[in-house]
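Have a look at the structure that comes next, please.
For this depiction, one protein chain was excluded, whereas all remaining protein chains were kept in their positions.
For chain A:
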Amino acid sequence: MSNFKSGSGNLDFGGSDEDDGEPEPEPTEKTTQTDTESNEGDESTATEQPGEDSRNKTSPGTDSTTSSQKENRESTEESTPATTAREQYPYFIRRSNVGDERDTRLEIHVRDRVADQEAAFRNELAEQLNANEVSKTDAREFALLAAFQHPERVAELMAEEGFGTL
């Protein structure tokens, strides 16, 4: 019911050097998003060679906070006895705003060159969906889902970057 997250909000300092966390699976995808037909919108950033650490790229709204690290309060029960509304209507139909039903906050730390691909990725998504824009939260959640459905692709990318070679 509350709009507040207890604790700190998501603040990001435009890809500063503070958030070079652990190696994480990152979508260094070369797949489709290469064709950044980023039309009018934001910076046509980053296809595959996003200039290493082009700092100020990320837009002010991004998360992957540096300072806040806690309290993913209550993990949700997306899978529990679905209410009737849930069964009847798909998520994007039944929700009224982007935060609905999203009670778990995940935080990820990524390398700049990964973060830098996000704008292009969202543009591409929007294109595919025939939408003006896809919100960051939506794009991320479903990117995660896609990864869950294709662990082998994730493994491949990690292997490419030397995971497990030592």
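Simple rule for what comes next: a contact is a pair of C-beta atoms (placed from the backbone, for glycine too) under 8 Å apart; a residue touches a chain by one contact, two chains touch by 3 or more; residues count from 1.
As a convention for this text, contacts and distances are computed from a predicted model.
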Query raised in the report: With one chain of the assembly withheld, which option in "NitT/TauT family transport system ATP-binding protein", "ParA family protein", "Multisubunit sodium/proton antiporter, MrpG subunit" or "Heme exporter protein B" matches that chain's UniProt protein name?
Result: "ParA family protein"
**Report entry** Touching the absent chain when the full complex is considered, from A:N97, A:N130 or A:Q149
**Finding:** A:N97
Query raised in the report: Considering the entire assembly, which residues of chain A contact the chain that has been omitted?
Result: 2-14, 16, 18, 56, 60-61, 63, 66-70, 97-99, 105, 135-137
